[in-house]
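A single protein chain has been removed from this complex, and every other one stays in its place.
Here is chain A:
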């Protein structure tokens, strides 16, 4: 505590704001330098130390589904799942909370992922034909995913690259061999880890003898190991030849069809082969029968079918085996479906996915996963689907992670920290009712131990989607878990079919399709898209605003309710003349009453006229007011009395673009079409010229070169009030402050526009007992025009202590100190270019910080966050978290608006990432790194939500209860090899290392 006091004292003694004010002077640099010299060293180091305790930047975890997955791997012994992506990332998932992520240095797609059987190593194959070895290394009790080696297959000198182009990989069950089948038809054997080529073990084309003599076998399509006899390997060649390779003997099996994949059944006696014509065959391995070609089966027969790309069959102890294969659909009628067929006895289902199938595997029961198949895990391009194979009807198991955030495109997001338990539980209950069609089985992937502590509080992330839904995610911990889904579409009349018949196949349809997965990117009506969300966590009121100027106020209700929602039309133009809205029409509300399930139910609807996108929204649950803004103006609505309190048009009469609405885009298409036609004509003319005149050709080429070299230019022009969309409302803020005089605080509404204007209104609220009868009134109090005319992106009032005013009801719930009403309040205006603090009630500039003028960056996102010290419990500071258009994060102190720290976070080219960023109240944030993934970052040294987990090697796990001697005695190949290696280096640590490397 003593420390804190001194710190506070020091900060007071720092040079006052004025002294350090960044006057734009050409001598700024030198002046700053001088300033620094005058400052006392002690103060600086104190502050620096404090900064280290408060701020720390980490990108902690990625939520959602990896973008463009390209490979799937699974380790039955570790119970871990691995996904490789086209951008070279590799992600491992086990039990909820257990996740690892790695990134290849090369920007190449991961084509295969293999765990080495019974080990913590995995191997990835990239499409640049390099193999990479990764391991989960334990470090201070936590596992880390590390790359430990890479390998490129080198063929004989002079050989074409196809000889070494890897097309199939088999990680041998011994864990020490990797068999690599290539495009040239060779199989190379490599010892792992270490990637040592064992040339004498290679299966070369020359060694494969066929009854008809040598011929081109084409590439190696598949490699499978005999589940019972690890010395036997089956090699499937593209030309349809399968070769059973034993240590010395090889038994060739001739096929004549194009081969897609082979599967060795767990009994070791049967082999399944699938083919490009949609058929599969069952082969016996024992004895001479292998020479006889079995009968081929075509599951979706008669008409030509597409290839079966992968086939597996697993026995069950109780009944018929499971035959699972992907593809094989009738080419003409269902060739475009992405299907996996599951056949067990009489039950036959063709699981119909909404995106391309990458790969699948089956999880078995029991410790070694050799028991009955329990779950089918399918990775499709846009989601991961897990099918419960043991429950009747094979329902889907809800994934606790890897959720497709983008099942409908995300249009906005909103984060609420510290949800009260009551609201949390009610949300959970409402959410559970929506999940009844999911399997009740627990999540089958349980590898690794989640060691991260329980989240300190309950956080909600709300995402708005293009189809008019709002999804509530539990964002407290490492796993972003879906809690509840709210659909606003039912309020409006749309063409959308409300009856979700996704899961209903037609009776007697063949193949027996069943739609699975929730990825559905097609929105029936883009006007339904959610643009702004505001949730009051104390009262359970939710305001949601959309693309067609619709604002819904919803309340959490535990009972279902049948009602019709009446809309209130608000004309934001206020009789402005010369306006013609060319955009979309307003959404029509449903006239008949609609049954709303338990959860958030709408009770007020506001429709803006013109129906432009809602650009700002805020709700004050204590005053029961909601404020909204569009590009035309803003309004204030009393949702208790359901009437409009205030409407203000912010349009600039000369702003033609805003007048016309968003469809002016059409014009530009027309224009661009015209231009492109002109270009074609010009090029034709120049071509003609080329024929006639050679000199003209040269000229034309020069002109072309000049055109290509024409540099990107930027116009330097001061903003004028005539610029377009100056009236667009960017920020709305409710505050109880001193607007008219310094003795009486009044409720007020603040609005900031794109043109740098700020409008302040005082609100008069009737006393609580007459709240329902007396009208709420609003009176204009102030207008501020920022001279630099930059868009106002944030408004905030700081109380007498320099702390931001608390949220509505926060004080009433005893969760915040009541604001200091004794000292003078200040208004903080954040524009895209500057931070300015004004005094209240008399508005005069007190201090400012210029961002754009100094750094050339602009504010994109701004939020207040509480930074707690990582060292002591008592100390913390409010800070302003800012994301700029360059993707940099800044933390500014409050109330002195001084730069504290800055970190580069998002690539500046990643515009959608920057636009999607949302901050939490405790210095964390989320932004989209792809349409389906949120990256979570933390600026706070105290609050860090990052995966902390441990994955132990399977042997270690089984022998951890005092069987160490045995495990050492076992002639375990790799471990011993590694032990010997290390023993040469250090005798004493032999055992320890041996243990680790297992």
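One rule holds in what follows: a contact is a pair of C-beta atoms (placed from the backbone, for glycine too) under 8 Å apart; a residue touches a chain by one contact, two chains touch by 3 or more; residues count from 1.
FYI, contacts and distances are computed from a predicted model.
Think of the chain that is not pictured: of "Snurportin-1", "Cardiotrophin-like cytokine factor 1", "Par-6 family cell polarity regulator gamma a" or "Elongator complex protein 5", UniProt labels it "Par-6 family cell polarity regulator gamma a". Only one residue in the set A:46, A:270, A:582 or A:779 touches the chain that does not appear here, and it is A:779.
Looking at A:396, A:518 or A:843, the residue that reaches the missing chain in the full complex is A:843. Which of A:142, A:854, A:915 or A:946 touches the hidden chain is settled by the complete complex: it is A:854. Although one chain is not shown, part of chain A still touches it, namely residues 23-29, 574, 576, 648-649, 652-653, 711-721, 740, 762, 777, 779-788, 790, 833-834, 836, 838, 842-845, 848, 850, 852-858, 886, 908.
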